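Excluded from the complex is one protein chain; the other protein chains are retained at their positions.
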Amino acid sequence: MDQLIPDYLADLLDGVRDNNEGELPTYIPILAEANPDWLGVTLCTMDGNLHSAGDDDVEFTIQSVSKPFAYALALQTLGLDAVSEVVGMEPSGEAFNAMSLEEEGNRPDNPMINAGAITVNQIINGTGSTVEDRVEVIREFFSRLAGRELEVDEVAVEGEMAGADRNLSLAHMLRSFDVIADEAHDAVLSYTRQCSIKVTIKDLAVMAATLANGGVQPVTGERLLDEEVCHQSLAVMASCGMYDAAGRWMARVGIPAKSGVSGAVIGMLPGQLGAATLSPRIDVNGNSARGVKIFEALSKDMGMHLMSTENRAGSQAVRSITHNGEETIVKVQGLVNFTGAESILRVLSEYDFEDGRVVLDVSNLIESNKMGRRMIKEAMRRLRDEGHDIAVIDPDSELKHRLMDDGEQIPLKK
Amino acid sequence: MDQLIPDYLADLLDGVRDNNEGELPTYIPILAEANPDWLGVTLCTMDGNLHSAGDDDVEFTIQSVSKPFAYALALQTLGLDAVSEVVGMEPSGEAFNAMSLEEEGNRPDNPMINAGAITVNQIINGTGSTVEDRVEVIREFFSRLAGRELEVDEVAVEGEMAGADRNLSLAHMLRSFDVIADEAHDAVLSYTRQCSIKVTIKDLAVMAATLANGGVQPVTGERLLDEEVCHQSLAVMASCGMYDAAGRWMARVGIPAKSGVSGAVIGMLPGQLGAATLSPRIDVNGNSARGVKIFEALSKDMGMHLMSTENRAGSQAVRSITHNGEETIVKVQGLVNFTGAESILRVLSEYDFEDGRVVLDVSNLIESNKMGRRMIKEAMRRLRDEGHDIAVIDPDSELKHRLMDDGEQIPLKK
Amino acid sequence: MDQLIPDYLADLLDGVRDNNEGELPTYIPILAEANPDWLGVTLCTMDGNLHSAGDDDVEFTIQSVSKPFAYALALQTLGLDAVSEVVGMEPSGEAFNAMSLEEEGNRPDNPMINAGAITVNQIINGTGSTVEDRVEVIREFFSRLAGRELEVDEVAVEGEMAGADRNLSLAHMLRSFDVIADEAHDAVLSYTRQCSIKVTIKDLAVMAATLANGGVQPVTGERLLDEEVCHQSLAVMASCGMYDAAGRWMARVGIPAKSGVSGAVIGMLPGQLGAATLSPRIDVNGNSARGVKIFEALSKDMGMHLMSTENRAGSQAVRSITHNGEETIVKVQGLVNFTGAESILRVLSEYDFEDGRVVLDVSNLIESNKMGRRMIKEAMRRLRDEGHDIAVIDPDSELKHRLMDDGEQIPLKK
Partner (left out) sequence: MDQLIPDYLADLLDGVRDNNEGELPTYIPILAEANPDWLGVTLCTMDGNLHSAGDDDVEFTIQSVSKPFAYALALQTLGLDAVSEVVGMEPSGEAFNAMSLEEEGNRPDNPMINAGAITVNQIINGTGSTVEDRVEVIREFFSRLAGRELEVDEVAVEGEMAGADRNLSLAHMLRSFDVIADEAHDAVLSYTRQCSIKVTIKDLAVMAATLANGGVQPVTGERLLDEEVCHQSLAVMASCGMYDAAGRWMARVGIPAKSGVSGAVIGMLPGQLGAATLSPRIDVNGNSARGVKIFEALSKDMGMHLMSTENRAGSQAVRSITHNGEETIVKVQGLVNFTGAESILRVLSEYDFEDGRVVLDVSNLIESNKMGRRMIKEAMRRLRDEGHDIAVIDPDSELKHRLMDDGEQIPLKK
């Protein structure tokens, strides 16, 4: 039984195995030595379950896939305003190593291009940090995201630094515009060490799942990021994560994603899952050729497009209205977000209540959000104002209990 | 009770009423004559319920808000391949009236800039269509989207054609690159008539809700578009709908949207709702100044960010496992999409089944999708192979019934 | 004897005759019908002598070669300030039909791209002129430049207007930015008629020679343009005349030039000659393939590079200093421009004059300019102040006579 999803994933890999498109990158020694046949996929659910097929234990350097996580770390520790001062969030329409800055403000366009990523790296742990301390903060954060101790690949660092002219060029440019203050060499060393942290796709799937899960690491249950930080990171990936092909990617695949030159791609469906693939051959857009194909299949098979209505939730939230003596029992179910609450309110407003107590039975609720709770509370208040006694059946759930108790006031007219 | 949401929306409008940013556009006569104080918002749920506040009955010309609907019509009738031949789907990083084409292929970058919208208009009803016939097809389609007969504002057409140099310039350019074949004047007239269809924000909210609802008009229940066409339109709006500020919009608001020069903004949250606002003063980015503020508040208050996990669905899909004599009864609930099915499978695979019948109780299911059904069916098949009798309790639902009957096979290994 | 230069030119043509590079343009019907083997070259000296080889009597439409002449006409009649308000003078780095305007000011970059040329056309004879009157003013001016009545090729006009989308696109864009006020169709018709004036390379060589001659038509002797207008036109051609390859052209050929799609190239060496070639096959840069080769050979053989020192003039301007009794006779020769005058002054200042009359013998002078005359006059004044009698021998020349008589004062310290 527990082979069912891995079997599906294995089939998925078989479907792309013969695709030989793309090339190993030649400008980073350690990547040129990768096995071009490596092929793997891992999914991580919001409950922290991992499903894998293929090469899910191979370690490789994280490279550009580190960008959204470093960006999230900067947002979490410094806040959006401070981060926005030094890096934008618009697609640049340019290659990953583009040298342009935004016309106004001299900021790199977004944190997914190298100029932006070097800038983000520089503000982590404060601009006065040593390279060692900064990279340790990043390594430690990535380790908590992955749920195991990750390490920097020192051989990779050495190899990349030997051919780091493009990044050194960017770092000097950033210095010349006062975007960064560190010595250019240190800035590039710090960023290169971030890129050289070794991961597997199992690590990446969990890390991605943490972003998809609103910041709670799904295996350890630790909250590592605020919900808003995750929104921001995912939104920037949606428009800038897949380089030149971002528009086509969002239309065809519909999963915010980030690719890296070591052949990994991560994808995140908010509230659903994190995914990671490995296949080292890189296509002309700079993305893993087979990784792109795997995500296309995942999106199509699993109905996982961000624009899909298949994951709709909250309608039909009133399960039943029944009578028990003078009590009218309203049984609600599923999700009480705006959509769920709107559905409940509509039914209540159309219903011809008899006199007597109204009982709200929330024992079938799965989840609620703030807006939904506010709306239900306000509806209860209005029923009470009309003269009804109100009671709630909430047998087993702290969470649902909050529906009536959290003291929040929806900002409605008197 | 049914005033609760309108009250909230009215509060929302009050919060932005004093904002006097922006200007009425001067280059289209009928827009210069609009009342700058008009202010309204309408929401339409997936069940076709409308909630409004403010000026929801004012008629205005649809202008650029027509673009995603015309694009969807072209996709629906001609297919993605044919449409992609003449228009791309990447953000252009340029203003709405930019004259550039993609470097390769001589296509306009996307259907949200005027060059792309003129091109999309030209292929509707066939490139050989008369202007009259083509506009009638569009008007008729928009009317079905809105659920009432819409009309072209002939005075607006006349006024815009008198100052249509920018669009005429684009049309001649498109002709010179063989992107369109019609006479430039006819192409611009046809597009201008599309832009001059009169709507209210109630119309727009329903039209937007149709895209958010996977193509089924939520009031009439008529299927007007395929699900894939809606994905494509929403994805293109996500990256190109709000002009230069698309990245910031997706990060801060997180709702695919489209604005128009007449002061309307529409927004769509897939599976949740369509929204429309009206406020005629236009900011420097070309968007309704107060409309942007309303959407920011909606997103924040209602937890409606596309990247939010609040609308998560499908986890905790196994409600209970109980025993009744030799029967083991597995009661599932909520949504059975991949996430829901994964959750069910995990519980089943970890459960130590005794001999005897396994009963799947789906009476608490709200919804399922194809992937979820395939996974559950395969799980049942495996339990049967292990020697269990299988039964399903599905008391009241045609839909849920399909769980066992739709004959689809998930492509798993033997 | 008078065959000597034609013989040289005929050899030049033989050297490129087998070059089959390039293609006839297909988008203008009359050009597609040209004889691809036409080959000719004509030179016109500052004395109005024509030297030709090859097809110097073939009539063709002037096309873009009209641009510098129309620009000169606008400058002459409206002045540089008025013309600069609507068109710039910087290379655009773009193709002839580029749609961009300058970032500031919404002017076309320069008058050699179509957008600039349409704009220049529009201001000739006033922006309120009819097309007929404007084109007649242009035709009449071109005729005086060529020294014969030129005519518009009506068949060419009709053919070009049928495929004029690119220019119509530009005209509408220019209207939308208020650069031009005419109806777009009229603006393009007016420009197309300008481009359809029929010329031979003999006409073009004389027209080019007029620009090279500071505005005096060298055959008729009529002054058609001010010297400053010619400087301006030549300077703009130097940086913008040969499209993308302007830098290489100026380095390798060193002759301000303008090419047209009908296969003509004109070149001008100030004070030396005008040249025109015809060969209809057009290379990838939009220039006549064999025309470019002919100019390269002309420049190399004839030492005609604008940066060449071979045409240096004015040094060694003192031919001799002799004594005749108490008179000291200073005999000057050649050109008295700054260089010539500087040379004279230096000799005079180093010469140990005896008392008595100083006689300046200018009978060997060929030419002088204002600066040179001012310097010589001032030098004579200083010699007089030192106590010398001054006399001038100027036997036969009105022009040289001006050396002492033109009443101009050089602005020197007392």
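We just call them A, B and C in the order they show up, numbering each chain from 1.
Everything that follows uses one rule, which is that contacts are C-beta pairs under 8 Å (C-beta built on N, C-alpha and C of every residue); 3 or more make two chains touch, one makes a residue touch a chain.
Since we're looking at a predicted model, the values are computed, not measured.
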Given the contact rule set out at the top, which of the displayed chains would the hidden chain touch in the full complex?
A, C
For a quick check of understanding: of C:302, C:329 or C:359, which residue touches the chain that isn't displayed?
C:302
Among C:36, C:79, C:126 or C:247, exactly one should touch the missing chain; which is it?
C:247
Where does chain A touch the missing chain, residue by residue?
99, 165-166, 168-173, 175-176, 184
Can you list, in ascending order, the chain C residues touching the missing chain?
1-2, 4-5, 7-8, 10-11, 45-47, 49, 51, 88-93, 110, 212-214, 227, 230-232, 234-236, 238-240, 244-248, 250-251, 254, 256, 270-273, 301-316, 333-335, 337-339, 342-343, 345-346, 348-350, 364, 366-367, 369-371, 375, 378-379, 382-383, 410-413
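Just so it is clear, only the chains that are shown with their structure count from here on.
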Counting only Cα atoms for the centres, state how far chain A is from chain B in Å.
22
Once you find the CA centre of chain B and the CA centre of chain C, what distance in Å lies between them?
61
Would you kindly tell me how far, in whole Å, the mean C-alpha position of chain C lies from that of chain A?
65
Residues of chain A touching 2+ other chains?
none
